[in-house]
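Provided herewith is a single structure, encoded as structure tokens, for subsequent inquiry.
Only one protein chain is missing from this complex, and each of the others stays in its spot.
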Amino acid sequence: MSDSRNAYYDRIAPNHLAPLWTRLKSLVPKEPTPVGVPHRWAYSEVRPHVLESADHISAKEAERRVLILENPALAGSSQITQTLYAGLQLIMPGEVAPAHRHTQSALRFIVEGSGAYTAVDGEKTMMQPGDFVITPSWTWHHHGHDGEPGKAGPMVWLDGLDIPLTHFFGSTFREDHADEEASVIRPTGDALARYGSGLLPVGWRNGSLNSPVFNYPYARTREALHALTRAGAPDAHAGHLMRYINPADGGWAMPTMATMIRLLPAGFATLPYRGSDSTVFIAVEGQGELRVAGQRFELTPHDIVVVPGWMAYTLHASQDLVLFSYSDRVAQEKLGFFREQRLPA
Amino acid sequence: MSDSRNAYYDRIAPNHLAPLWTRLKSLVPKEPTPVGVPHRWAYSEVRPHVLESADHISAKEAERRVLILENPALAGSSQITQTLYAGLQLIMPGEVAPAHRHTQSALRFIVEGSGAYTAVDGEKTMMQPGDFVITPSWTWHHHGHDGEPGKAGPMVWLDGLDIPLTHFFGSTFREDHADEEASVIRPTGDALARYGSGLLPVGWRNGSLNSPVFNYPYARTREALHALTRAGAPDAHAGHLMRYINPADGGWAMPTMATMIRLLPAGFATLPYRGSDSTVFIAVEGQGELRVAGQRFELTPHDIVVVPGWMAYTLHASQDLVLFSYSDRVAQEKLGFFREQRLPA
Amino acid sequence: MSDSRNAYYDRIAPNHLAPLWTRLKSLVPKEPTPVGVPHRWAYSEVRPHVLESADHISAKEAERRVLILENPALAGSSQITQTLYAGLQLIMPGEVAPAHRHTQSALRFIVEGSGAYTAVDGEKTMMQPGDFVITPSWTWHHHGHDGEPGKAGPMVWLDGLDIPLTHFFGSTFREDHADEEASVIRPTGDALARYGSGLLPVGWRNGSLNSPVFNYPYARTREALHALTRAGAPDAHAGHLMRYINPADGGWAMPTMATMIRLLPAGFATLPYRGSDSTVFIAVEGQGELRVAGQRFELTPHDIVVVPGWMAYTLHASQDLVLFSYSDRVAQEKLGFFREQRLPA
Partner (left out) sequence: MSDSRNAYYDRIAPNHLAPLWTRLKSLVPKEPTPVGVPHRWAYSEVRPHVLESADHISAKEAERRVLILENPALAGSSQITQTLYAGLQLIMPGEVAPAHRHTQSALRFIVEGSGAYTAVDGEKTMMQPGDFVITPSWTWHHHGHDGEPGKAGPMVWLDGLDIPLTHFFGSTFREDHADEEASVIRPTGDALARYGSGLLPVGWRNGSLNSPVFNYPYARTREALHALTRAGAPDAHAGHLMRYINPADGGWAMPTMATMIRLLPAGFATLPYRGSDSTVFIAVEGQGELRVAGQRFELTPHDIVVVPGWMAYTLHASQDLVLFSYSDRVAQEKLGFFREQRLPA
């Protein structure tokens, strides 16, 4: 039997046909096998490397002077998870990272420093630690640091991109701008005032899948998180968890990456939780840890932890802990793939 | 012919039948005939009457101590336009306007005073001049003034309700609360933090057609309006015009009444505009006038002007002029009735 | 006290101010008071009058030769309910009812005859008994009868329009076409094929709030109703009740009038039901009755019954009973006004 079957398989192969039944169980498995491993980048260890990069290359030469955070189990892939990319970008006073655009969407979560800006689609925004900044797909953008060289300090932020996702769908386009800096045509703060104040201009329609607000300042976000602590208990599996939204439709702020922020009061620990989305966390304030698969990852400000999809984890706060995170949940929800489990202790 | 027709009409009348052809042109006219007239209530003239009302009745006895602004052409109707109601409400220190709920939706635009609050659906908000406050349909609400009687001043706001609309659709329900004050179960500021900061709680869904934000503070609104003035010219027919939105879907903040606010820079005048919606304006800051149908209505702070639908008007600012307005535009848009014309000078 | 209050009321009246507290309970009542009364037009009684109208006036002279079904309690208003209009339209072989357009939306439910058509927005559709046909707001339309005068029979249908609603919102516009017949530019059946077959043209977007399908043939509708009877019990308060939909969004087929059809199996009776919408019913097939407010209205084919909003009614089928109905429910839902009660026996 097996021989005749094998002979048949050989006969059909030249026609680019193959039996499903020998592969069915692996193609359509009972449960997902996580891709990649959980990992923590301690900011105290990573920071010197990030700063040293300025000795080796300028922002201009590098185009983007970034150290990629690569999942230890996916070496060489430039992936922090199967679907996401992460990196730490450095800009020094006086530098400009030249203008380009691409179909990949980018988020920036500001880690340290001051004086740098990003210019997106004709508007410049100054970046402060804790700010969440969006570079929508196919918008011209460049970054710069207005500080005085030698006097002002470096500026570092976390970059999150959907590079693997865009690659998978084969929709990767890039264009370099003729000039180092794209034109700035609106005053700083315009988008936040226009779209992020509880009002919208009459007659305006969003032509994008992204939020028209592209800088969500930490001051306002922090205030919102603390207000939640006054109004009720944190969610047992997530803490006080909020998502950044697109005010034009109430959906997620970006079409491919879900961005969230949460506060866990000192002493609070979550029950185990897992989702089909893979997630990148960065600690903003406070102290705590994330436990996953028998490992304990300490969380102090700016530490970054990745948790692949469908791995259950818990969060523990020793001091009031604020965590920003991004994942592919929004893409999974749109495609009908998102699943989550709220597990008992 | 006419005789036989008339005889026929008489014969069918007992069957509750009537010919369309004798009525067609009036039932389906070429153009709308405005209902009501444009009118201005000068706040300086109206204010003494509003304050005097406290001598005649308490908030408790009145349930709501309000002077209705009645369209001069619709006397006795309690209507400021065919579809809208407006009134000026007064609350004195130490008073409570007792809790009730109704299917009518209400908006409050705060005119003067401080120390009063409204409690809506379990949350109390302190009202400041220029704030826009929503009481959604069928939510328990009461108002009160925490100031010390004899020391603190009165508080006055503009009430806008969809009473005629609700009445027309025959969906009028009201319930009085067992207690004078409905329970307050969330801290002040909770809704704004939770829903009005560019984020939304993960997993939350809006169970209402109204915005979950129910107080849009004037400080933030004012900042947004002024930011617009730095980014471009005002719209030729409207000025810098924004609409209050529901962050859960980007739509209008309320399902039956469109609420808007605009800034006209000093010296700016609009081109003539008309919409099929009838509109109530209240001046917030500055100085100017509204011209309609050959009349000039001065606009100084707190003056109220009504313009019936399909009457062209212009706005003129002698000083930076901020105008809040509400109309039935959102209802008209949903039903396919909204039309507007941007006319030449 | 009363005297001083009255003096005060008199003093403020010239300023177009009135106290709310003397009117509050009537403006914001505890429950709606139905407007109009329930009524039945027996088709057998009404039909001779409709046919006789052809002796008095031509379709061309009448523009639309229609007998208005006027609510007995609203004589002279041309209203069958507070928000809706109904009429029976007659067209004779060889006639044309000339082209016009208006902001009022119209539905046609075909009663009897064959050979007549309606042309809407460039497409002609032949009308068969039981078909539901839409004339969207502001689309050119004319009707005609291709039958041979003297040989072919008359054609009668029920017209449902949102005339009172459009009037209330003051958005009434009408235009008469330069020609008696507007141009027909697409073949008959095009819209149904293009939009009503479970597919839509790639790239097409609906520019209207109405369904792009404008004739829902009874043959397909009837089949759907009967399929429901094979799959489960009828709803206890409604029977097998379906709504005509807009395939572009799954919403109601029209923006202001909800259109529904239902089948009650022989012997079935509903439990009492009331909604805040007022409803017009027409019997299509079978036999039964509608009971409301102590009255029993027999239902035989083409009989028309109106039930004002918030009046509880029951339906009883002695033979398999098919009922078409229209109401303002869709408008009420959009505005947050719709309420319904499913009452016990």
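Note that the chains are named A, B and C in the order they appear, and that numbering of residues resets to 1 at the start of each chain.
Methods note: a residue touches a chain if its C-beta (ideal position, glycine included) is under 8 Å from a C-beta of that chain, and two chains touch if they have at least 3 such contacts.
Values in this document were obtained by computation on a predicted structure and should not be read as measured data.
Undergrad: Could you tell me which shown chains are touched by the chain that is not displayed?
TA: If we consider the entire complex, the absent chain touches A, C.
Undergrad: From the list A:Thr103, A:Asn206 or A:Thr229, pick the residue that touches the absent chain.
TA: Residue touching the chain left out of view: A:Thr103.
Undergrad: In the complete assembly, which of A:Leu107, A:Leu192 or A:Ala331 touches the absent chain?
TA: A:Ala331
Undergrad: Touching the left-out chain: which of C:Gly207, C:Gly250, C:Gly294 or C:Pro344?
TA: Answering carefully, the residue with contact to the hidden chain is C:Gly250.
Undergrad: Please output the residues of chain A touching the missing chain, sorted low to high.
TA: 4-5, 8, 11-12, 15-21, 23-24, 27-35, 39, 41, 45-46, 49, 52-53, 56-57, 61-72, 75, 78, 82-83, 85, 87, 102-105, 137, 163, 165-175, 208-210, 255-256, 276, 278, 308-310, 328, 331-332, 334-339
Undergrad: Since one chain isn't shown, list which residues of chain C touch it in the complete complex.
TA: 186-187, 189-190, 192-194, 196-203, 206, 213, 216, 220-221, 223-224, 226-228, 230-232, 235, 238, 241-250, 260-261
In this text, only the chains that are shown with their structure count from here on.
Undergrad: Determine which two chains are connected by the greatest number of contacting C-beta pairs.
TA: Summing C-beta contacts for every pairing gives the maximum at B-C.
Undergrad: Determine, using the mean of C-alpha atoms as each chain's centre, which chain is farthest from chain B.
TA: In terms of C-alpha centroids, the chain at the greatest distance from chain B is A.
Undergrad: Comparing chain centres built from Cα atoms against the global Cα centre, which chain wins on proximity?
TA: B
Undergrad: Distance from the CA centroid of chain A to that of chain B, rounded to the nearest Å?
TA: Chain centroid spacing, chain A to chain B, equals 42 Å.
Undergrad: Could you please state the distance in Å, as a whole number, between where the Cα atoms of chain A are centred and where those of chain C are centred?
TA: The computed centroid separation for chain A versus chain C comes out at 52 Å.
Undergrad: Just how far, in Å, is the C-alpha centre of chain C from the one of chain B?
TA: Distance between chain centres: 31 Å.
Undergrad: Residue numbers in chain A touching 2 or more other chains?
TA: In chain A, no residue touches two or more other chains.
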